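Okay, so here's the structure we're looking at.
One protein chain omitted, others in place.
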Amino acid sequence: MRATLLNCTLKPSPEESNTASLAAHVVAAMKSRGVETEVFRLVDLDIRPGVETDMGDGDEWPRVHESILGSDILVLATPTWLGHPSSIAQRALERLDAMLSETDDQSRPVAYNKVGGVVVTGNEDGAHHVIADIVQGLVDVGFTVPGQAWTYWNMGPGPGPTYSDTEQGHDWSQMTGRAMAANLVTVAQALSAYPMQAPPD
Amino acid sequence: MRATLLNCTLKPSPEESNTASLAAHVVAAMKSRGVETEVFRLVDLDIRPGVETDMGDGDEWPRVHESILGSDILVLATPTWLGHPSSIAQRALERLDAMLSETDDQSRPVAYNKVGGVVVTGNEDGAHHVIADIVQGLVDVGFTVPGQAWTYWNMGPGPGPTYSDTEQGHDWSQMTGRAMAANLVTVAQALSAYPMQAPPD
Amino acid sequence: MRATLLNCTLKPSPEESNTASLAAHVVAAMKSRGVETEVFRLVDLDIRPGVETDMGDGDEWPRVHESILGSDILVLATPTWLGHPSSIAQRALERLDAMLSETDDQSRPVAYNKVGGVVVTGNEDGAHHVIADIVQGLVDVGFTVPGQAWTYWNMGPGPGPTYSDTEQGHDWSQMTGRAMAANLVTVAQALSAYPMQAPPD
Partner (left out) sequence: MRATLLNCTLKPSPEESNTASLAAHVVAAMKSRGVETEVFRLVDLDIRPGVETDMGDGDEWPRVHESILGSDILVLATPTWLGHPSSIAQRALERLDAMLSETDDQSRPVAYNKVGGVVVTGNEDGAHHVIADIVQGLVDVGFTVPGQAWTYWNMGPGPGPTYSDTEQGHDWSQMTGRAMAANLVTVAQALSAYPMQAPPD
């Protein structure tokens, strides 16, 4: 089983990414269940604005798209800015939008029978809405979102430490991340055995 | 296979409910796949404010809760007010919240292995956000949301006709509703055969 | 200067309301600037579902509506459930929606030249989205929302203590509440001196 994880931090490598730190726990939990994960730190790539799979002109989304097509699981991992998914996460959703009109040889949208999950970090409140926006976007495109297929680490009230600044709450976020990994893997297996069909006319 | 559909219109019976009209297409599509659906028009019941399964004092949520426990599929159907799910839909989510701490004999949250979907109507723009809020709420509680397990009928820009005032867009909303029904049924079957397990520690 | 504050807790009196506790600081800060506030705990009233100012049948919204018409400032104070405003807060927005079509003797929507603010509490993450939904709803209806006219007390990650369970973060939430009160009062005064006009055709 394969997974693709998109780290949507605003910070280019080699800066430390809080989102990467929490996402690593989810990747490890998936690995312990036999899932190999390809991780893209999107800010390091040239992901062009647009809603086509290949925007040309050096656009590096096509190889991300290729990885997603070859995966059973897609995880969007994002920081929280002003209570929203990062601009990089929204860019990823915009590029995923093109998959709406891509179908397999059975006329199914290519995201059918793939599952999606969300990892959120932030130095202030906001995770619930980030999860809402991303889950709705993934379901729009055709991904199935298993129950409790997310984890987050956000505190409040007001601005505070980042994930890497403290140990507070890590246990909860990591435990929740392990449940997320289990649910993604189980539902991906279920859909592999009992796949969704092409939409009726 | 059983489904529960919660019609979250603000209008008590016997007023005509636009939400009921679109939801009826989803119910019919599920029926054609062998699913029996119990429909509750929540505004006709006394659903008390609170976040427990039984708020006492004549509270009628317990029999809705009982129906959901006995179903494989839960559909929330709601109008759009100010771009949000109706207060009745939010009330339903608040009451569903209690299911977070209810587990079955295998220590699984009771919503695990149930699937959820959304039907939205409105006399103005807003469906996407309504879907986002409800899908996130359902996933929070443990429901799995299949790809494209929603339909809507909202127009814009500005205030306009209601669903029952016109035929415009009905074809799209009903076709999308048939796809929704198919996806709910298939994923419910998949989870029945390959069920999610209790969260790891 | 007058204000109306709607406490949208799910808990009927005399239960302790966390939202009331934080809101009291905003009320006190407004009072210190000469503003008298009328507080409604909406769950204690019979606020009927609907989108008219008077839904008849014992509906108690009309006197809330009367208070808002007589006020310069409206504050919605709400707990967070599943990351959303409470069903009581959404009910209030639905009832406020009727003000869209009510105009004064200069053909201005009655909410013009009134200002709105938001107070949020919760035992988990979610305030930013609650603020977004309420601020958008108020602006829809015609209220002006001053910069930083909100405060909140929500923590994370995961479920945690309520506002009244701890002192943590109170300083920040109360300080932010004092700024909110100042901004509401100043902008209400500004609009009183330089009022918005009826919309052009």
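Going by the order they are written in, the chains are A, B and C; count residues from 1 in each one.
Rule of thumb we're sticking to: a residue touches a chain if its C-beta (ideal position, glycine included) is under 8 Å from a C-beta of that chain, and two chains touch if they have at least 3 such contacts.
These numbers come from a predicted model, not from an experiment.
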Thinking of the complex as a whole, which visible chains are touched by the chain that is not shown?
A, B, C
One chain is left out of this view; which of C:Ala28, C:Leu45 or C:Leu191 touches it in the full complex?
C:Leu191
Decide which residue listed in A:Thr121, A:Gln136, A:Asn154 or A:Ser173 touches the omitted chain of the complex.
A:Gln136
Name every residue on chain B in touch with the hidden partner chain.
82-83, 124-129, 131-132, 152-158, 169, 172-173, 176
Mind pulling the chain C residues that touch the left-out chain?
109, 111-112, 128, 131-133, 135-136, 139-150, 175, 178-179, 182-183, 186-187, 189-191, 193-197, 199-201
Residue positions on chain A contacting the omitted chain are 10-12, 43, 49-51, 81-88, 90-91, 93-94, 97, 133, 136-137, 140-141
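We take it that only the chains that are shown with their structure count from here on.
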List the interface residue numbers of chain A and of chain B, divide the shared ones by all numbers used, and answer same when the ratio is over half, different when under half.
same
Centre to centre, by mean C-alpha position, how many angstrom separate chain A and chain C?
35
What whole-number Å value describes the gap between the mean CA coordinates of chain B and chain C?
28
State, to the nearest whole Å, the distance from the C-alpha centre of chain A to the C-alpha centre of chain B.
25
Multi-chain contact residues (two or more partners), chain C
82-83
